[in-house]
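To start, the structure itself, in structure tokens.
What you see is the complex with one protein chain gone and the rest in place.
Chain nomenclature is as follows: A, B and C, assigned in order of appearance, with residue numbering initiated at 1 for each chain independently.
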Amino acid sequence: MIIVNFKTYLESTGKRAVQLAQQAEKAAKETGTNIIVVPQFVDLAKIADAVEIPVFAQHIDPIKPGNSTGHILAESIKEAGAVGTLINHSERQLKLSEIDSIIALAREKGLVSCVCANNPSVSAAIAAMRPDITSVEPPELIGSGISVSKAQPEIITDTVKLVQRIDHKMTILCGAGISTAEDVSIALKLGTCGVLVASGIVKAKDPYSVLRAFADATKL
Amino acid sequence: MIIVNFKTYLESTGKRAVQLAQQAEKAAKETGTNIIVVPQFVDLAKIADAVEIPVFAQHIDPIKPGNSTGHILAESIKEAGAVGTLINHSERQLKLSEIDSIIALAREKGLVSCVCANNPSVSAAIAAMRPDITSVEPPELIGSGISVSKAQPEIITDTVKLVQRIDHKMTILCGAGISTAEDVSIALKLGTCGVLVASGIVKAKDPYSVLRAFADATKL
Amino acid sequence: MIIVNFKTYLESTGKRAVQLAQQAEKAAKETGTNIIVVPQFVDLAKIADAVEIPVFAQHIDPIKPGNSTGHILAESIKEAGAVGTLINHSERQLKLSEIDSIIALAREKGLVSCVCANNPSVSAAIAAMRPDITSVEPPELIGSGISVSKAQPEIITDTVKLVQRIDHKMTILCGAGISTAEDVSIALKLGTCGVLVASGIVKAKDPYSVLRAFADATKL
Partner (left out) sequence: MIIVNFKTYLESTGKRAVQLAQQAEKAAKETGTNIIVVPQFVDLAKIADAVEIPVFAQHIDPIKPGNSTGHILAESIKEAGAVGTLINHSERQLKLSEIDSIIALAREKGLVSCVCANNPSVSAAIAAMRPDITSVEPPELIGSGISVSKAQPEIITDTVKLVQRIDHKMTILCGAGISTAEDVSIALKLGTCGVLVASGIVKAKDPYSVLRAFADATKL
């Protein structure tokens, strides 16, 4: 599984976001890999219309329909075609009780929940709240080009160990600095089910080729 | 000027949001009134495609393009067709320095800034940062059906007085509990340029008729 | 174990806070019960000087000594005589990664960590981060006079079950609406090691008598 977080890069905003999603779809179809795209809210509906691969939101709020302004309603991303959401990304951290509420809300609405952690201990805490996916990303490596799988493999192995002790069927991903196919294969060998990646794809000269190489690496 | 905040009501989500925007467009065109719609982020692009009246975002973040997740990029709402944004709505309050940054960012990007205040003193503070529009809304009346223009007219008159002392050309709106055409006319008589309204329109049985009556009231 | 959170009631501010701590000390000594007092930061040093029972802070921040303003430094509460701290009280909720950092910081500084949860799922998440104490308090019952042990016993039993699955030696407390000795005994029978209490003591006409009755109830 490869989740591509579009963040708020200009390279993944508006029309360019649709093109990037289409490149991800091409790599997914050619390789039979589960590639998920995570565009900005504003671009979500157009991308869900344009591609057949899964689309996640970058965040949802722990709210019910009603008088909230500037918040993200689960129902709105679902109607737009999203099938899941990131939760607690290190760039959009949440209070513990909010994470718990959003996981429950996602479950209730049939949305896949992918909750991000900054270290093994926090990954274990997240696993105890039973989301669908836990992804560990050391914040200091995010966007660095230095991959977690090479620079801090023990963060991945400790996360796998602690999370599986709590929920042995949890889907575990890792991220931060993933930029080569080798980073992806190491991540899988260390016990994860895939990677959460952003700048490694979005800022690549040829995102399709990099994604294709990542996808191939998940097949070895 | 009438700004219709769609908030996160189901009545103003997805397809129903597009329909509501079209009803607002109809009332705007028939009466020559400036009616602005403020949908959820996810619905913004489709609505901007569907109607010719101005579309605002409910919020933008004080960020530049780059590694932010789950945030609202000015460039993304602009490419989607928004021409302005609410800032600091009482349901999405911001730190003072963030409000200042967002006003500057909106100015730089050519987006209209409408900053919300909860009382006259905060309205004056906002005016000192030179947004395009200041809107005062006592939080306790929001969604109450009890209109600020009848229940707390002194909040409006004090706001007009304090704001104009700082910027005598500021566009001033008021909101909270506005539900009848009379509420709108009183707001104008008290010195505002219009209203910021949400449930009074969104939850109305016939939003078009209510908006039409509001629009007519701004013409008297 | 009985933890008395002084919150910010006038009855537990300044001189009255010292007196309340002394009444708690009397009940603790007479019954041999572990009663911990949790005053406001400003009153912490005087209370730690005045009584021999353990004193906790209401919160600490995940910071090192340095350029932070208006934050609570672990070293400062320790030098003042505190031996532990509440973390993530429902009235002072924190981001997940902050809770994890503060637990680690407390461990490093030799401070007892008591982390609060709003439900069983969140309690389990907290247990996964290995604090010394986990306390579950349904927010809607806090200050209500309706005790969690009578109104929602399943919250306590579910918490005990989920937390012990992760850490079978964890000290578990419960709180919210605890106002009679019977509430305390039920809490213990349901598997907790004691209670976290505030208004039931602080706002009582005779705090000493209530605390004495609570302490006696922990001995049955």
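Of note:
What we mean here is this: a residue touches a chain if its C-beta (ideal position, glycine included) is under 8 Å from a C-beta of that chain, and two chains touch if they have at least 3 such contacts.
Owing to the predicted nature of the structure, the values given are computational and were not obtained by experimental measurement.
Considering the whole complex, the hidden chain is in touch with B, C. Touching the chain that is not shown, out of B:I47, B:I63, B:A82 or B:A124: B:A124 (per the contact rule at the top).
Screening C:L20, C:I36 or C:L86 against the full complex identifies C:L86 as the residue touching the chain left out.
Within the whole complex, the absent chain has one touching residue among C:N5, C:S149 or C:S179, and that is C:N5. Subunit B meets the missing chain through residues 88, 90, 93-97, 99-100, 104, 117-119, 121-122, 124-130, 162, 166. Not every partner is drawn; the one left out touches subunit C at residues 5, 7-10, 13-15, 40-46, 58-59, 63, 65-73, 75-77, 79-80, 86, 89-92, 142-143, 198-199.
Here is the rule we go by: only the chains that are shown with their structure count from here on.
Note on chain placement: the centre of subunit A and the centre of subunit C lie 37 Å apart, centres being C-alpha means. Chain centres here are Cα means. That of subunit B falls 44 Å from that of subunit C.
Under the contact definition stated at the top, not a single residue of subunit C touches 2 or more other chains.
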